[in-house]
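With one protein chain held back, the other chains of the complex are shown just where they sit.
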Amino acid sequence: MAKLRIGELLKKVREQKPVVHHITNWVTIYDCANIVKVFGASPVMAHAKEEAADMAGIASALVLNIGTLTPDLIESMIIAAKSANKKGIPVVLDVCGAGATRLRDRKSFELLNKVKINIIKGNASEVARIAGEKVATKGVDAGSVKKNPAQIAQGLAKKRGCTVVITGKEDTVADKKRVFTVRNGHSIMGHVVGTGCMAASMIGTFAAVEKDLALAAAAGLACFEIAAEIAARKAEGPGTFKERLYDAAFNLKPRTADEMHKIFQIANCKL
Amino acid sequence: MAKLRIGELLKKVREQKPVVHHITNWVTIYDCANIVKVFGASPVMAHAKEEAADMAGIASALVLNIGTLTPDLIESMIIAAKSANKKGIPVVLDVCGAGATRLRDRKSFELLNKVKINIIKGNASEVARIAGEKVATKGVDAGSVKKNPAQIAQGLAKKRGCTVVITGKEDTVADKKRVFTVRNGHSIMGHVVGTGCMAASMIGTFAAVEKDLALAAAAGLACFEIAAEIAARKAEGPGTFKERLYDAAFNLKPRTADEMHKIFQIANCKL
Partner (left out) sequence: MAKLRIGELLKKVREQKPVVHHITNWVTIYDCANIVKVFGASPVMAHAKEEAADMAGIASALVLNIGTLTPDLIESMIIAAKSANKKGIPVVLDVCGAGATRLRDRKSFELLNKVKINIIKGNASEVARIAGEKVATKGVDAGSVKKNPAQIAQGLAKKRGCTVVITGKEDTVADKKRVFTVRNGHSIMGHVVGTGCMAASMIGTFAAVEKDLALAAAAGLACFEIAAEIAARKAEGPGTFKERLYDAAFNLKPRTADEMHKIFQIANCKL
């Protein structure tokens, strides 16, 4: 397979400046908005039931994150997702903390059953839980899982008819037919709150400009993680890393994205 | 007109350390609090209906922002604003996202009709919508508007009997009699989430120490934007810019504010 050209997608994000509607958690809501903004798109965070449908209706992608879910917030997510489904824009669900409490499991499945989720995203144990595997989850950090991520991701992708992303040291992106791995990123990302949520926002942002959702997800992750690699070079710890991450994202050139990305297709090459 | 001396107002903020009560959005709530704090005042964020009146009662200004509004939050805003009106402290309303959804329009007008708003603040398309103009809004970023900002701002100021602020590359501040422009700031402000919300907080902070609300708004904007200009000098992107913005705000000398501000009165000079 020739190396993917993801710089094109980054250019599209900056040219089209898609509105990316989020209903997300209260911890990293700023970071989700800001990473979308610095990459050149237009974030909007709106969770009121009374405007969720309207806002999704003017957006080009919808990102849902259950990090600090309440039943009320899930209701808004369902309203927004129905509006997004109707309009035909992609819906990303970050199953943040799935496996940690019964509420998170129940509500994740409720979302998956009531609306069309186009991209499911989580860490290894979260996605494994959604795929029906037995896992030990520890709060919102990844627990241990037996099966390999590619198997779990593609199994779930087939079952749900969607794209599945498992983040980790190496990310896995699968749809029914293909599995990509993204080998970009830096270990310091695991020592800052918010990198996982921002990854979901980037997936949504790239899905707003590219219909091949597995490709969009891989490209969004790669661009984000390349920015992280660049930021880590001069960072002295997780604080300065995070600020430099925004700088690097803002300054990332399409050509650099093309050169630095490590996206590989590991099964059924059909691109 | 002799050049305005806004350094005096900055000194007053630091000496009086006014309590600035906010009911704001969940995205930039930290940034709103922190910009008020680093400029030397005392932010307090409190949105429970059960304490909104009490908190406004111990404050010197109230800042309302509908960025992530819900009907419940608007109820709290009304309670707080009534308490502020009774006490005679200024109320700033940031009509964040007006024009984007019906809820935002409806609730903005509800606030304007039920309580006295002393300063309305928004970007060009948001304020135009509140002024009854037709506009194309795109999420929370500014859409295009036909009339010029000075006309819209002063028209709305006269209609509502208040001060109106339109932010943008050049800010416009109008009351019934005067129109000021503030030509400070830096383009990078448009690439970071939160600068608009922080601007409203600064307007509230300066309004807490100066009864001439148009002057207070112009001075608050100018001080904030001068700090942004200083911060931009050494920033390598939006991440390092934002941290340096807090440094520059904290370190801003009244004399520098006097020297660097570009506040001009463009109509009916009566100062």
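Which chain is which? They are A and B, in the order written, and residues in each are numbered from 1.
One rule holds in what follows: a residue touches a chain if its C-beta (ideal position, glycine included) is under 8 Å from a C-beta of that chain, and two chains touch if they have at least 3 such contacts.
All of these numbers come straight from a predicted model, not from anything done at the bench.
Q: Which of these touches the unseen chain: B:Ile6, B:Val19 or B:Val179?
A: B:Val19
Q: Tell me, which residues in chain B touch the chain that this view leaves out?
A: Here the touching residues of chain B are 19, 21, 26, 29-30, 33-34, 37-38, 42-48, 50-51, 54-55, 58-59, 242-251.
Q: Under the stated touch rule, tell me which residues of chain A contact the chain that is not displayed.
A: With respect to the unshown chain, the touching residues of chain A are 25-28, 30-31, 67-71, 97, 100-104, 138-141, 191-194, 235-240, 242-243.
Assume only the chains that are shown with their structure count from here on.
Q: In angstrom, rounded to a whole number, how far apart do the mean CA points of chain A and chain B lie?
A: So the centre of chain A lies 33 Å away from the centre of chain B.
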